[in-house]
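A single protein chain has been removed from this complex, and every other one stays in its place.
The chains carry the letters A and B, assigned in the order they are written, with residues numbered from 1 in each.
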Amino acid sequence: MDVPLSWYLLVAAALFCMGLYGVLSRRNAVAILMGVELMLNAVNINLVTFWRYVAPEAMAGQVFAVLVYTVAAAEAAVGLALFIAIYRSRDTVVVEDIDLMKG
Amino acid sequence: MEIRDFFFNLTWLIPLFPLLAFALIVLWANPNRKLSTWLAWMGIGLSWLLGWTIFFLSWGDIHHLTPPEGNHPVPLWTLPTGSSVLKIGFQVDTLTALMLFMVPFVCLMIFIYSKGYMGYGTNQVDSRYSRFFAYISLFACGMLGLIVSDNLLTLFIFWEIMGLCSYLLIGFWYEKSYPDPNRITPKEAGLKAFLTTRVGDVIMLLGLLLLYSQVGSLSFMDVFNHETLDMLAHKMVVLPVFGSVPVATLAALLLFGGAMGKSAQFPLHVWLPDAMEGPTPVSALIHAATMVSAGVYLVARSFPLFVAVHGGAQLAVVAFIGAFTALFASTIAVAQNDIKRVLAYSTISQLGYMIAALGIGAYIAAVFHLINHAFFKALLFLGSGSVIHGVEHGHHEVAHGHHGHEEEAFDANDMMNMGGLLSKMPRTAWTFIIGGGALAGIVPLAGFWSKDEILAHAWHEFQHGHDFGTFWPFFVWLLLTIAAALTAFYTARQICLAFVGRPRTEAAQHAHESPPSMTWPLMLLAFFAVILGLFGTPWANQFHHLIGEAFEATPFDPFVAGLSTVLAVGGMALGWLVYGRQPLAAGQVDPLKRWLGPVHTVLENKYYLDELYKTIFIRPVIWLSHIFSKFDYDWVINRIVNLAGTVTVFVSERWGEFDLVIVDGLVNLVGRSGASFSRLSGVVDLNIVDGIVNRIGDLIKAGGRFLRPLQTGRVQNYLIVAATTVVVLLGWYLVLSVL
Partner (left out) sequence: MSVEHGVFIVLSAITLVGAWIVIANRNLYRAALGMVLSFFGVAGLYALLNVGFLAVVQVLIYVGAISILIIFAIMLTRQVMDREVVQRNSQWFISLLVALVLFGVLGYTLAFRVADQWAVGGSGLPEKPIEALGEALVTTYALPFEVASVLLLVALVGAIVIAREK
């Protein structure tokens, strides 16, 4: 346990912010989804780090991480299904063009 | 007895029922003929029931109810009049009860008869049918109120009501006019009746005033008791020509003036024959049965006053007038051709009998004759109406059936147009004959008994000369006997001309019997005409028992009875000889004309009395009124009125100008300032208020427009906003925690 807690957290934070940047600035819907996955990963790292460093005997951290995995998977599946559906009806995956709610 | 008292106390209802009927018909039921008829019948019917109840009940207590001392008072109101008190109310005594036997019943018969006479249910129904029933109801109220009054004032009031009704009813067909200018129209006849009786009424009023001033009350109880009469008899009044006269005499004569007017005694009799212009039920009601007998009733009621002064002039006057009228009228009746006019003069004559009887003290006989006369005279009038009706219908049939052209002037009343109606109208004919017999005084019909009693009394007084001297009774007896003969003669003449022989005109040929509503009353009245007399026979005189116990009963005198019977029968036989044996053919002149010649003309023209009155009284008055009206109009009234009018117009014009300028100016000013103020208000409102409202709206719109771009519809844009916010917040907390 040489590596200090804050190093892991920093990495997670960096990963998170990079993911956020990706979500906010990419034009392709799938690219956005990829950014989202990055963010989720960062969260996971955070969780696991804290679990390992603070309360390793309680399984809460791991369980939580597992759940995050579950949710991420589900969300990725559904999101991609949506994208494909949108692509079929609108013939585009450029997010900027999907602005029906404009107004 | 309680029942008696109970019903006596209801006396005030008797005149009220027909009054209610009058009011209801006038105010409400006028359009509905059936209802009007029934209301009138109900009114008089209820009065009849109550009247007969009271009459029969009064038999049980005669002693307490004999006038003038005894009566059952039904006081109503006590009106203070300055220093004294006026007591108004009703009363029941035997005289009233007797009248209550006759009046409502005869009225009821006439009311029933009127339905058919006025043409109910036919297409010749009178246009003012309901009004007729209203009038006769009011009239019935007047007569009934008169006989139940307990004081001279209400008696006078009801007297006047009857006067009014007689005017209304005589002139009922006011639109009727005749081509012959000398023939009086119903309108004129009504006026004549009213004015002539008015003369009598004024005299009567003077009598009332005299009595009131001397006695302080007009109630019967107060005036006709011994003390008062004594006082009145001894108190003297000084008159210009006659010198010192007892108050009682003067009062009696003044009251008699009213009786002369209402009971059509000479010289105030002229209205009654012309009153025949009214419908026949009116003639029956007013001029036979009730109103004219009011005068006789008045004298009977005031009889104590008349006899208060021993051997006074008042009785002489009464007797003379009565007897003279009786003979005078019967002579005229002989020469009349109008069936109703014969009866009219006959009425005048019979009233004379009654007045004369009172003049010689035959109180009971007078009242007896009054009751009898009411029945058979009403019967005769109604019968004549039935005859006229029948002949008129016959005339209608003829005119419309045969030629179909305009109806010629046809006098259905003229007996010369009749004839042979015995077979055509049997019920009318036979009841008429019975009535005529009663009138003529044929035994055992009613008229005989009462007439005979009068004559017997006269003769008796003449023979024995008690209170009334000998001259006047003889005078009365003589004139009345002659009149009786004449009565029989003209009655027979009438019957023969109308019913016997062959019809003289086509109208008479086509005449037919009247409807049951008309013939039933005839039969009922005929029944009474037959039996009523039997109540007054000298051997069991119920009338004497009822009302005249104070007087001596008149004994039966075979001489008088025999003489009057002979005369009656003889008179009728003569009549039949002249007119019945060889009935007149159409167009044949009355034989009497030939025999009497110029006398007949005088008789036919009623002794030219109407013409005399016209010259002496009427023409000068009209001339005077012309002058007055001219003076009034041209000189005085018009000038003054026009001047007043001009001034008023001028003043109002100036005032109007003033008003217009100032008032209008003010109003306009107010209006204009209001308008400008409201304009100002409006400007403020529109600009400021609206401005504010609009600005707010614009602000919001601008805000919206400003914020709208936020909604790009792109998720990433939303996200960046969220992210930015989060970052800011985080930074904030961070900064806070550091500090």
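In the analysis below, a residue touches a chain if its C-beta (ideal position, glycine included) is under 8 Å from a C-beta of that chain, and two chains touch if they have at least 3 such contacts.
Since the model is a prediction, treat every value here as computed from it, not as a measurement.
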>> For the full complex, can you list every visible chain touched by the one that's not shown?
In response: A, B
> Which one, B:Gly60, B:Gly570, B:Pro620 or B:Gly731, makes contact with the chain that was left out?
Replying inline: B:Gly731
>> For review purposes, identify every residue of subunit A that touches the missing chain, sorted by number.
In response: 1-11, 13-22, 24-31, 33-35, 37-38, 41, 44-45, 48-50, 52-57, 59-60, 62-63, 65-67, 69-78, 80-85, 87, 91-96
> Hey, which subunit B residues sit against the chain that's not shown?
Replying inline: 716-717, 720, 723-724, 726-727, 730-731, 734, 737
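We take it that only the chains that are shown with their structure count from here on.
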> Along subunit B, where are the residues that touch subunit A in the complex?
Replying inline: 708, 711-716, 719-720, 723
> Considering the complex alone, what residue numbers of subunit A touch subunit B?
Replying inline: 20, 23-25, 32, 95-96, 98-103
